[in-house]
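Note that one protein chain is taken out, while the other chains of the complex remain in position.
A, B, C and D label the chains in the order they appear, each numbered from 1.
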Amino acid sequence: MRSFLSHKKSDYFICAAVMLLLSLGLLSSNKYTLDILITTVYFCTIASAWNIMCGYTGQLSLGHGAFLGLAQYTSTLLYTKMDISPWLGMLAGGLTAMLLALLVGVLALRLKGPFFALATIALTTILEIFAVKFDGITGGSVGITIPYNPSLGNMIFKDYQPTYFLFLCLLALVLLTTIYISRSRLGSNLVAIRENDLTAASLGINVFRNQLYALMISSFFTGVVGTLYAQYVLFIDPAGSFSVIVSEKAALISIIGGAGTVFGPLIGGILLAPTEIFLRTWLGSTYQGAYLIVYGVVLIFVILTIPNGIAGTVSAYIRKCNCKTEQASGDD
Amino acid sequence: MLKVTELSTGYGENQVLFGVSIQIGQGEIAGMVGSNAAGKTTLLHTISGVNRVWAGKVEFCDENITKMTPQCRTERGLIQCPEGRRLFPSLNVLENLLIGSYSKRAKPKRNKSLKHVYEMFPILFERRYQPAGLMSGGEQQMCAIGRALMGDPALLIMDEPSLGLAPIIVQKVFEIIEQINREGVTILLVEQNVRKALSISAHAYAMESGKITMHGTGKELLQDENLRKTYLGI
Amino acid sequence: MKKLSWFLILMLASVTVLSGCSSSTPANTAKPAEVIKIGVIQPRSGPLAVSGEDSYWGTKIAIDMVNEAGGIKGKKIEAVVADVPNAGAAQNEVNRLIQNEKVKVITGIYGSAMAEVAAGICNRNEVLYWEHISVTDRLTKQGYKSVFRMHINGSLFGEQAAQIAESYAKKIGLDPTKATVAVVSENGDFGKSIAAGVDAYTKKAGTKIVLNELYDSKTTDTSPIVLKLKASNADIVIATSYINDGIDITKKSKVLDYSPKIFLGIGSGYGLAAYGKSLEKDAEGMIDLDPTSTPVLKNLDPNMAKAVEEFQKRFKAARGYDSPTVGYLAWQATWVLLNNVIATAGGTDNLAAMIKAAKELDIKVGSLPTGAGVKFDESGQNTRAVISAMQWQKGKLVTIYPDYLANAQGIMIPLPAWNKR
Amino acid sequence: MLLQLIVSGLLLGGIYALLSLGLSLIFGVSKFTNFAHGDFVMVGMYMAFVSYGMFTLTPYFSWPLVMLGGVGFALLLYLVARSTIEKSGLNQILVTLGLSMVLQNTVLLFFKSDYKSIPATFGSSIKLGTVFISTEMLIAFVIAVVITGGFFFFIKYTDTGRALRAVSDDRAASKLMGLPVNLLDPIAFCLGIVLACLAGALLMTVYPTTPTIGSGYNLIAWVTVVLGGLGYLQGALFSALLIGICETVSGFYLGADLRQAVYYVLFILVLVFRPQGLFAGLGMKKVKR
Partner (left out) sequence: MLSVQNVTKRFGGLAAVKDVSFEVETGSIVGLIGPNGSGKTTLFNVISGVYPLTGGTVTFDGRDISSMESSRVANLGLVRTFQIVKPFNELSVLDNVVAGAFQRCRNRDEAEDKAMVAMKMLDLAQYKDTLAKNLTLAAKKRLEIARILSTDPKMIMLDEVMGGLNPQETEQLVETVHRLHELGITMLIIEHKMKCIMELSSKVIVLNNGQLIAMGTPQAVVKDPEVIKAYLGADYNVESY
C-alpha cells in the first residue's frame, strides 16, 4: 500500500479522470441529483482534508467539526453582519480554522491515540456549548439563516450547477494538494511519523512541527469547504456545525476508503455518501434508524476485514501482482 | 524431561530459530549461553508457548506440547522466570507470589509453597505488602524466583537471572538456583555469566544466530577454546 | 495504479447509474395526476425522533381520513414520506421531493433547523411549505411567500404563557407588579424564543424577573437548577423543558422540597404521557402550557368532533398511547391544509391559488381541537394559534385554561408544600 | 447551599463511578479503547426498563437480569472486538464507534425513540440538617457503593482479580507466567460492561432513557478515567465523585448551560498538562508511553 510516494503521473491522471467524470454531473439540472453529488463531493473533500492530517500522521481527530464550525460561523457572521462577501469570508473562515488548529496543535498534538481523539471531541463540544451560550454574536442554538440573495458575489446561486462546480474545484484543489504533499518532504516526514515517531525524530524530523503543519493545512481546507457548504445550505446552527458526527463521518469515509492514500477518501466518499442517502430514503421512512444499523454493520465489517481500507487493499494487491511480474521478468 | 527437536520460529517474516534441538534430563541443570540476539530468549518463549512454532516439536515429560497454550504448559509444571524479572509493579510482593500459583496445579499447594518461598527468601516475607515495583533489583529477582517457585515447577526456565545485579547478589542467585535444583526441580538456565552458568550446569548448549553451535557438559564447554571465541567473537 | 483508476471509474459509473435510477423511477409517474402528492417530512431518526414520529402519525392519519372520505375532488392524496433527521438531510430530501417526486406541497417538520432549510428551498422552488410545529419566530420573518405556520411562534407562546401566569397570580391575590418570576429554559431555540417572549411581556406588565436561567436539556442532573430556583425564591416559575429534564426538575423539586406558589411548565417536558407515567402521584397538580391535548369535543363543531374522535382512536391504535400535543398539531395542520387550502385551490398545481386560499382562511378561535383558529398574517404566521393550561389531575391531563377549552377546574393553586400534597 | 450541592454531586458521582470503573478495567486489562461504553449504560437502562415492563421489577430487584444481559452484551462486544485487541487502537475506536451506531439504532428500532422511564418507588427525600437527600439517589448510591466495594474486593482479594491486575500491569509477562490472558480478556469485558449496565439500571431509577443517551455517558466515563489516571481503578473512583460534584457546583455557580464545558475544559487541561491523571504520584507509577 502507500506506494503513492513513488507515483506521480498516474496520480494526476486519475485525479483528472475522476474530476472529469464527476463534472458530468454539471450536465444535469435535477436538483436532487445535484444535491446528492454535492453532498458526495462535500464529504469527499472533508474526508480528503481530514486525510491530510490524520491519514498521513496516524492521529485520529474526531474534532474536525470544530474547524468546520468555526469557519462557517466566521464567514457567515462576516456576511450577514458586515456584508463581507463570502469569497473573502471563505478565506477568513479557512484562516480562523487554521488559527484554531495552531492552538489545538500546540495543546493536544503531544497526545496520542484515543486521547487525541477524546481531546478533539471535547474541544468540539466546548465550542458548541460556547456557540449556544454567546447568542449575542452567534444567534445561539437557533442558528443563523443566510438570506437568499443569489449573486456571484454572494456565492449564492439559483441553480445548483455553479455550487457544484465550486465544490468540484475545491475537491480538485484538495486532491492536488494531497498529491503534492504526498511527494514533498512534508508528506515523507508525515508517513515516517505515522510509522514510528521515535525513528522519525532520530532522522531529524521534527515530529511536532510537521504534524502541526499538516493539521493547519487540513483545517484550512476543512474550513473552506465548510463555508462553501454553509453558503449552499444557507443555514448554520451550533448542533449542525460543531458536530462530532461530521468529524466521525470524515474519519470513517477516509479509513474505509483508505487513509493515508491520495484517493482513499475519494473512494470512501463516493461509496458511502450516496449509500447513506439511499439507505435513508429507502429504509428511513419505514424503519426508524434501520439505515444506520446497516451503515454501522458495514463499517465494523470493513474495519475488521480490510483495516487498510479499499484503496490500501487494492494497491497492496497491485503491488503483489507487480512484484510477481518483476520477479518473472527478472528485471533490476 | 524436555526435548526440543528441530525447532524453527520467528517474528513476522523473520526467522530467528533455525532447527534448534536440545534435550534436558530429569533433575539436571542445563545451561544455555550465547551472545545477544542469538535467539535464546526466543527459544525460551517458544518453549513456554508464547511464540508460535513454525516447524519442529517440543516435548515435555514425553508429551507433545508443541501446540499447547502457555497456561496448559504451566499446568504441567513448565514455569518460566522471565528476563528482567517482569514483576507486576502495582501488585505487592505477596500478590506477585500468589499470581505465580494461579494454575490448578499449584493452587492446592499454595500455602506450603508460600511458606517455602518465605523460608528461602525471608526478605520477601518482610516486604510482603510492599509494591513490587519499589524494591531493589536483587529483591525483585528474589521475588521473581519466588513467584516462579509458587507455580510448583517441574522444569524451571530461568532467563538471565543475574542480569543487572550487583556481584554479591549474583553469587546468591546462583546458590539459590543450585538449591532449587537440589530440591528436585529441573532447571534450564540461560545466562550471560558464562563461567558461573557453565560451572553449575550438568549439560550446556551454546547458541549463535539461531542455531546450536556447541553442546556438551558444562565443564567441557567451559574448557573449550571455541566457546571463548564464539562468545567473545574473537 | 491503472487498476485502481479502473476501479474508481467503475465505481463512479455505478454511482451515477444508481442516482440516475432513483431519479428516473419516480419520473415515470408523469401520467395525469390521479393523485395529489404531498411531501411529508419529519425527523424520524436521530435525537428529535420522539416527537417527529408522533407528528408523522398525526399527518398520516389526517391524510388517511381524507382519502377514506373520498379524497379531494375525487383524487386521492399520496403522501411522499421522508426521514429528515438534520439540516443536511432536509436539503437533500426536500430537493428529492420537489425535483423527483414533483410535489407541490410539503408539510412538516417539528425541528427548527430543518424547518429553516426546508422553508428556504420550498420558497425558492415555489412550493407551498406548511409548517405545523416548529416555533422559531424567524421562520416567517424572512419574507417567504409560500411558507405558512399553523402553530404559534415562540414569542407569542411566551407572551401567552406570561399572560396565563399573570391571571393565575391575580387569582391567588398576587399583585403582578410585585410578584417575582423565575424563568428557566432549555437552551435550544424552543426554550430561548419562549424565554424572550416571557421577558417581553413581563416588561410590559411590570412584573419582575428575578432569575432567567438557561440550561442544556441533555443535562442529567437538574438539582443545581432547582437549587437556583429555590435560592431565587420567586413566586412564579415558568420552566421550558423537554421531557427528560422536565421530569427531573419535578423530581428534584420534591427531593429538595421546593414548591413555588405557581409552577408553569412549558412544552413537551410537562405534558407527555411519560411525564405522568414516571412521576405518578407527584405529577398531580403540575401545570403544562401548550396547545391542549385534551380537546373538549362538545365545544367543537360536530363534524370536527367526529373527526377528532376518529383521530384519537387511530392514533392510540397506531402508537399505543393517547396523542400528545404534537400529534394534534400535526393532524389539525394537515386537516386544514387538505380540506381548506388544497380543496379550495382545487389541487396543488396552482401555487398562487393555494396561497390565496390560505390567506383567505378565517377560522375562528376554538374551532380546531387544540383551541386554535386560523388567520394568517402577511408573513404567513397563524395569528389565531393559542395555548392553554393543562393540569395533571388524578394521573390524567385536563385542560383548565382558557375557559372555553377547559374541561376541569384548576386545583392546587397556589401549590401546597410537597408534604401536604 | 454548597453542602447541598456537594451531597447531590456525590450521589451522582457514585453512579458515575460504576461506569468509569468498568471502562478503566477494560482499558487497563485488554488495552482496549471502548468508545461505545456509554451505549452499554443505555442498554442497561433499557434492560431495567424491560424488566419493569415485563415483570414489574424495579431496578433494585432486576439487577440480576441486567447483569445477565450485560454479560451477553459484553460477549457480543468481545466477539466483535476480539481481533483488534493487541492491535491498533485506532481500529478499536472505529469498531466501537460502529458498534455504538448499531446499538443505538437497534434500540431505536425496537423501542422507538420515546423517553422511557419507570415510576419512582419512593420519590421522597430525607432531610439532614439543611441538606435534602433523595431516597432514590441515596439507595442508588448505596447500591453503587456496595457494588464498587464488591468490585474492589474481587479485584483485590480473589485470584481472578489479582490476575486481572497483573495482566493490566504487564500483558506479555502475564502470558509468560501462564495466566490465561485469552480468558481474562472476556472476563474483564464482562465485568466492565456489567458495571456499565448496572450503572444504567441504577440511573433508570432516577432518569428516563432514550436510544441516544449513551454518547453523553461515554464522554463522562472517559473524562473520569483520564482524570483518575489510566488503568488506575481507585483514581477512576475518586474522579467520578469529583466529576459529580463538579457538575452540580459549576451548574449552580456558573450557569447550568456551561456545566459540561467546565469538565471538558478540565479534561483537556489534565490531558495536556497532567496526562498521568490528577491522583498520580500517590505511590502509583507513571503511565508509560
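We adopt the following convention: a contact is a pair of C-beta atoms (placed from the backbone, for glycine too) under 8 Å apart; a residue touches a chain by one contact, two chains touch by 3 or more.
Just so you know, these numbers come straight off a predicted model, no measurement behind them.
The chain not displayed here makes contact, within the full complex, with A, B. Across the entire complex, the residue among B:Arg127, B:Lys196 or B:His215 in touch with the chain not shown is B:Lys196. Across A:Ile205, A:Val246 or A:Ala273, the residue that sits in touch with the chain not pictured is A:Ile205. The set of chain B residues touching the chain not shown comprises 12-14, 16, 35-39, 137, 160, 163-164, 166-167, 170-171, 192-196, 209-210, 225, 228, 231-234.
For chain A, the list of residues touching the undisplayed chain reads 1-3, 5-6, 183-185, 188-189, 191-192, 195-196, 198-207, 319, 322-323, 326, 332.
As a working rule, only the chains that are shown with their structure count from here on.
Taking chain D out of the picture, touching joins the other chains into A, C | B. Averaging Cα atoms per chain gives one point for each, and the point farthest from that of chain A is the centre of B. Once CA atoms are averaged chain by chain and compared with the all-protein CA average, the nearest chain turns out to be D. Counted by C-beta pairs in contact, the busier of B-D and A-C is A-C. For this pair, chain A with chain C, the centres built from the Cα atoms lie 36 Å apart.
Chain A and chain D have Cα centroids lying 32 Å from one another. Rounded to whole angstrom units, the spacing between the C-alpha centres of chain B and chain C is 74. Looking at chain A, residues 129, 132-133, 288-289, 292 sit in touch with two or more other chains. Two chains count as a pair here when they touch; such pairs are A-C, A-D, B-D, C-D.
For chain D in complex with chain B, the touching residues are 159, 162-163, 165-166, 169-170, 172-180, 182, 283-285. Chain contact summary for the complex, chain C toward chain D: residues 45-47, 49-50, 52-53, 184, 187, 213-216, 218-225, 227-228, 231, 243-244, 247-248, 251-252, 254-257, 272, 274, 277-282. Contacts from chain A toward chain D in the complex involve residues 58, 60, 107-108, 110-115, 117-119, 121-123, 125-126, 129-130, 132-133, 244, 248, 251-252, 255, 287-290, 292-293, 295-297, 299-300, 303-304, 307.
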